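Here the complex is missing one protein chain, while the rest keep their positions.
Read from first to last, the chains carry the letters A and B; within each, the first residue is number 1.
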Amino acid sequence: MEMTNTTINKRAVIEFNDFSFQYDSQKRPTLHDVNLTIYEGEKILIIGPSGSGKSTLGNCLNGLIPFAYPGKIGGSVKLYGHDLTSLNIFKCSQYVGTVLQDADSQFVGLSVGEDIAFELENDNVPLETMHHKVREVAGIVDMASFLQRSPFELSGGQKQRACLAGAMVADAPVLLFDEPLANLDPSTGKSAIELIDTIAKQRNKTVIIIEHRLEDVLHRHVDRILLINHGTILADMTPDELLCSDLLEQNGIREPLYVAAMRYADVDLSQTKHLSDDTHYDLNGQQHLVKSWYQANRSVVQPIEKEAVLTINDLCFSYDGIHPILDHVDLTIHQGEMMAIVGKNGAGKSTLSKCIVGFEKIDGGTIFYKDLCINDWTIKERANAIGYVLQNPNQMICKTMIYDEVALGLLSRGYDKDTIETKVYDTLKICGLYEYRNWPICALSYGQKKRVTIASILVLEPSVLILDEPTAGQDYRHYSEIMEFLTTLNDRGITIILITHDMHLMLEYTDRCVVITDGKIIADTAGSVVLSDPRLIEKAYLKRTSLYDLAQKCDINDPVAFIDTFIRHEHKESPL
Amino acid sequence: MSKKPLFTTKTLVGTGLGAALFIVLTMFVKVPSPIPNTTINITYGVEAFFGVVFGPIAGGLIGLIGHTISDSLMWGTPSWAWVAGSAVVGIVSGLCYYFMDIESGKFSVKDAVILCVLSVLGNAIAWLLVAPAGDMIQYAQPWDYVFAQGLMAFGSNAITTCVLSVLLCFAYSKTRVKKGSLDIE
Partner (left out) sequence: MKIKLFSYNQLDTLIHQLSGLTKLLCFLIMIFTVILTYDIRVLLFMLAFAIVCFRISKIPFDQVKLIFGYILVFLLFDFVLSFVFAPQYGVEVLGTRHEIFSFGGPFVLTWEELYYLSCKTMKYLCMFPVGFVFFFTTNPSEFASSLNHIGVSAKICTTVALTMRYFPDVSRDYTNISLAQQARGIDMSRKEKLGRRIKNVMALLAPLIFSTMDRVDAIANAMSLRGYGKTKKRTWYSFRALQRNDYLALAVCIVIFVISLSIRLFVTKSYFYNPFIGW
């Protein structure tokens, strides 16, 4: 491990002094009293819940603030000794290269090569030098053989690699990553963190990562973590120190699962070594505490036989008639289940759900709802039984008022006014939106908007609800809110199917996990079993849970039971 | 007239995406009109809306690029006179940009009237003058014939442009936040 105190002698690249910032559209400052120095070659992680100001801080580093988002600045920020306000956005980008959260927005070229070259094009670099440079950088991120590919032919991970190359191509000494893990499947996220680490070391970059998925970032060493909440820096310490403190829980950041498990087992965290290193941490003789906690809390759940609500037989589907996306899929979903469908990008998860709700026409097989064959049902007919909620609520919301939005589906089904009102109010009550019924939708938070879209589907009283990535991009508090809400719906007897990349979600909230790879179901079992099976993990691009490693370190012979015990315990402890 | 920027990077992106929307709507969205076997072209309402938000240059380019590409995709080659007409609709209705401030959430009934007047004007110049004249020059066609085609296009396009762009502007202005209005409780 590197020594953080040696950085004192290094050159300061970024300095904040009593800095504050207030957007023009806000009543009060989003950032205040920020004092921070980042030194050359450091690797910094900035964490904080949504709305804490962490993205605003990032935007101050690359010049989007104040040049793209105007507002009032107090104090000062210096980039390599230059005052931020004396620069412009282009000069800032010579020091700081940024990789934004949404690879689709960042990837502006029509091919990988063109996109990597974008900054060089803007610098009027001659063609020959440009091609040479692009090939070199593409090699670093392992994309050299994809230069001709168009963005539609790339996976999420490859797109992100291209974006990273595009940010590196102009040789900015600082690289800033804004939520690099959002939208990536677990194994791709892991490789992304590894790649960032390698590049930082090989090319001597100063790296700043903004993320709320702490455990995933800590897969590789970081020098310091800045915890931000309520617009200011609450902690600036090494990962080990931060994990030992109570600050994470207080600020709605999820700590790594193995650390949470150790807390439950009353392990003295300050006595452990390298706590933040997910492979080399050492409990320092306290393994027995974890083991005895496990033995004391261990319980086994008996599966209950339930009626089938959806039965899929021999389902086949392809877009072009040549490459099967779904290849003879058989699946039975039971009444009242809460289940997850996982697998890497493009494995066929979303396609399967689209076939169920009728968005895609299947090539072969049958789908039964209870004991009715629904192959010939229209999209609208199926929607009465099976609701489908898109990932992005903004793609579903079409009215300005909440009441109208929820009533829309009923109106088109010809209900009378009174019935509609009763049904809408009932649904709004279930969704905790009744008090807001007369609000404009634009005044709601993302999580509330998500609820509105769920309500607008729920009002049709489907018995099955399919949700595509319900918690994507949400911090721990919003994630828990959405998931607890879905659990209450599930308790009312609604079958819930979640399509997700989020292994925590799958582990914590579902009783059953279906793994799809290359159009085939390769596993159908409990989440804890899936995440303990190395063969499955590799095939489906998943990531082993750190609880598994903890179980092994503590000599617990049944890691699956240990994971289950942890999850049940956590539900009991849950603050919500 | 206000000193609004003419063509920033944001305008450029808005134009690019607007043109992409133009193509998607032209190619995929078919709304049957009250006259049997004809469809309403809703594209111009969207083009005018983008004009209000991003300005006349953006509006004109959306028509120019969007129509050229969608024609090329559907027919293999653009009909230039009508492409020019689309550009004119965007430019004229885009003049609203100078009279309004929709980005700050303001869109009044008066603004709606101005938008309608400019939309009708734009459609009139486009389909009663530019497109027929272009077709006449390009293919040496009789004026009556090309004008009759233009008149039909004018009738349906002017109505849809007004109705849809006004509805979209009202809806959009409601999603914009006003300065200094956001606060966390």
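What to note about this one:
Methods note: contacts are C-beta pairs under 8 Å (C-beta built on N, C-alpha and C of every residue); 3 or more make two chains touch, one makes a residue touch a chain.
Here the structure is a predicted model, which is why all the values come from computation and not from measurement.
Every shown chain touched by the omitted chain in the complete complex is listed here: A, B. In the complete complex, the hidden chain is touched by one of A:Asn122, A:Ser292 or A:Ser445, namely A:Asn122.
Among B:Val46, B:Ala87 or B:Met100, only B:Val46 touches the chain left out of the display. From the options A:Glu15, A:Glu42 or A:Glu114, the residue with contact to the unseen chain in the full assembly is A:Glu114. Set against the missing chain, the residues A:Asp24, A:Asp83 or A:Asp104 yield one that touches it, A:Asp104. In the full complex, subunit A makes contact with the omitted chain through residues 62-64, 67-68, 89-90, 93, 98, 100, 102, 104-106, 108-111, 113-114, 117-127, 130-131, 134, 150-153, 166-167, 170, 319, 354, 357-359, 379-380, 382-383, 387-388, 390, 392, 394-399, 408-409, 411-413, 456-457, 460.
Panel shows subunit B; residues 7-10, 12-17, 19-21, 23-25, 27-32, 34, 42, 45-46, 49, 53, 61, 65-66, 69, 72-78, 137-142, 144-145, 148, 163-164, 167-168, 171-172, 175 of it touch the chain omitted from the view.
The rule we apply is simple: only the chains that are shown with their structure count from here on.
Remark: subunit A and subunit B have CA centroids separated by 38 Å (rounded to whole angstrom).
Put simply, subunit A touches subunit B in their complex at residues 24-28, 51, 400, 440, 442.
Partner subunit A is touched in their complex by these residues of subunit B: 171, 174-175, 177-184.
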